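Single-structure report; data block below.
Apart from one protein chain that is not included, each protein chain of the complex appears where it belongs.
As written, the chain order gives the labels A, B and C, with residue 1 at the start of each chain.
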Amino acid sequence: MQLTLEFGGGLELLCESVKIHKVNVDPPNGTEKFIMKDLLSWVRTNLIKERPEMFMKEDSVRPGVLVLVNDCDWELSGQLDTTLEDKDVVVFISTLHGG
Amino acid sequence: MQLTLEFGGGLELLCESVKIHKVNVDPPNGTEKFIMKDLLSWVRTNLIKERPEMFMKEDSVRPGVLVLVNDCDWELSGQLDTTLEDKDVVVFISTLHGG
Amino acid sequence: HSNINHDLTPDSVYRYSRHLLLPSFGVQGQSNLLKSSILVIGAGGLGSPALLYLAACGVGRLGIVDHDVVELNNMHRQVIHTEAYIGQPKVKSAAATCRSSSDKEVFSRINSTIQIVEYQEALRTSNALEILSQYDIVVDATDNAPSRYMISDCCVVLGKPLVSGAALGLEGQLSIYNYNGGPCYRCLFPTPPPTSACQRCSDSGVLGVVPGIIGCLQALEAIKIAGAVGEPLSGRMLLFDALSARIRIVKIRGRSSQCEVCGENSAFTQQQFKNFDYEKFTQAPLSTLPVKLNL
Partner (left out) sequence: HSNINHDLTPDSVYRYSRHLLLPSFGVQGQSNLLKSSILVIGAGGLGSPALLYLAACGVGRLGIVDHDVVELNNMHRQVIHTEAYIGQPKVKSAAATCRSSSDKEVFSRINSTIQIVEYQEALRTSNALEILSQYDIVVDATDNAPSRYMISDCCVVLGKPLVSGAALGLEGQLSIYNYNGGPCYRCLFPTPPPTSACQRCSDSGVLGVVPGIIGCLQALEAIKIAGAVGEPLSGRMLLFDALSARIRIVKIRGRSSQCEVCGENSAFTQQQFKNFDYEKFTQAPLSTLPVKLNL
């Protein structure tokens, strides 16, 4: 299953300053669905190169990070339980405070 | 087949100032494909309420109108011969000169 | 167009004629604008363009809150200020650009026909209720997390719509909170981010025109609310990436029934607001000194 992952608002600094990642992921052994919870641990293992605490807190994203699945807040699709499908676009963006 | 049609840059004035139209269209009798040429004549018949010469010239759009199929210039997909598929989004936008 | 009932002066008809000609804005929209009041908090990178366009378009009463003074290193983005005002309060400088100002200046500026109110002070829980309550719409053009929580909470307890913009580096964000049943800032961000995630323009830099774009968009959204036209950016958020020239407008969650400030069971009162310690909550100061750049 191919996904496009985008990092913004400074989170790209945790993945060697690359904002857009096209990745291939597969459901964990013994399951058929790939959900956001699976993606977070995949990202933490495979993409985050430094300061993982700036990306995650416990088993979710840290406070101040918005997660968007196909341009829609993951709160509207089930958060960690959101099922992902081929070609989905997932955006992780840190909220900005500057002005 | 469902399409989303959008009019902008003043072209919406030709369709009672409605910018977004969700429409259902079917391939012409005896054919399987629905192409942009079919859509133009469908739009002219069904949506354009006034001054059709502001929308079309001969069998294409008038000069100064950009046509976008799924956010992509129709020159890149075959112009009048572009085959449309279910859920495509087609934008007709008149170029602006003001400032 | 003739013989429409309206209360615009002949001068206003001429000044705002390009607005009056718009079928979707027109006399009604302009009349609404002229009767409205908008408070802009922060006269920096976001506030500069927001104030310029809100003054120009004919908002009836425009408030400006800022405690800071103009510095040379603001000039690359805070285009409302002029070099002559370096060292002087931003509120004075911004107000002078927006209207015929003090006796010292004999010429008038962008729009001498609107009322400008200057608040040369930092916004605090002690003065926020008093100031915000006098305006229809609030524009958050500040630069730090505690201010953003404080302003949103204050808008909730007062029932004011909040046009919130932010910019840092080469990115910008924009949304409207607490409008028409939509979410507040805390619905989206119930827990403050770690302080290490809260960079400021003074620490991390910002391309000057990026807050320019976001500030203009804030003015637009405030104008739409004040003029009662169009679909304001509530329940949606605009994400702008200047370097790649990409813009996303995404759908965000609605009002949260669990929200500690605007939720169903919330009992967040004006008194609680006054006693809330936003600096402690966010572990960040409401204002800081900039770092020195060593080149």
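General remarks:
Assume a contact is a pair of C-beta atoms (placed from the backbone, for glycine too) under 8 Å apart; a residue touches a chain by one contact, two chains touch by 3 or more.
Just so it is clear, the structure is predicted and the values come from calculations on it, not from any experiment.
Touch, as defined at the top, links the missing chain to these shown chains in the whole complex: B, C.
Among the residues C:Pro49, C:Gly63, C:Pro89 or C:Gly263, only C:Pro49 touches the chain that is left out of the figure. Contact with the undisplayed chain is limited, among B:His21, B:Lys37 or B:Arg62, to B:Arg62.
Only one of the listed residues, C:Leu39, C:Val206, C:Ile252 or C:Ala284, touches the absent chain: C:Val206.
Contact between chain B and the unshown chain involves residues 8-10, 19, 53-54, 62-66, 68, 71-73, 75-76, 91, 93-99.
Residue-level contact of chain C with the missing chain is found at 1-2, 4, 6, 8, 11, 13-22, 24-25, 27, 49, 52-53, 56-58, 72-73, 75-77, 79, 81-84, 100, 107-112, 169-170, 201-210, 212-213, 216-217, 219-221, 223-224, 229-233, 236, 238, 242-247, 249, 293-295.
What we mean here is this: only the chains that are shown with their structure count from here on.
Chain-to-chain contact here is organised irregularly, matching neither a line nor a ring nor a star, and falling short of all pairs touching.
Look at where the CA atoms of chain B average out and do the same for chain C: the two points lie 39 Å apart.
Averaging C-alpha coordinates per chain places the centre of chain A 37 Å away from that of chain B. Annotation for chain A: no residues touch two or more other chains.
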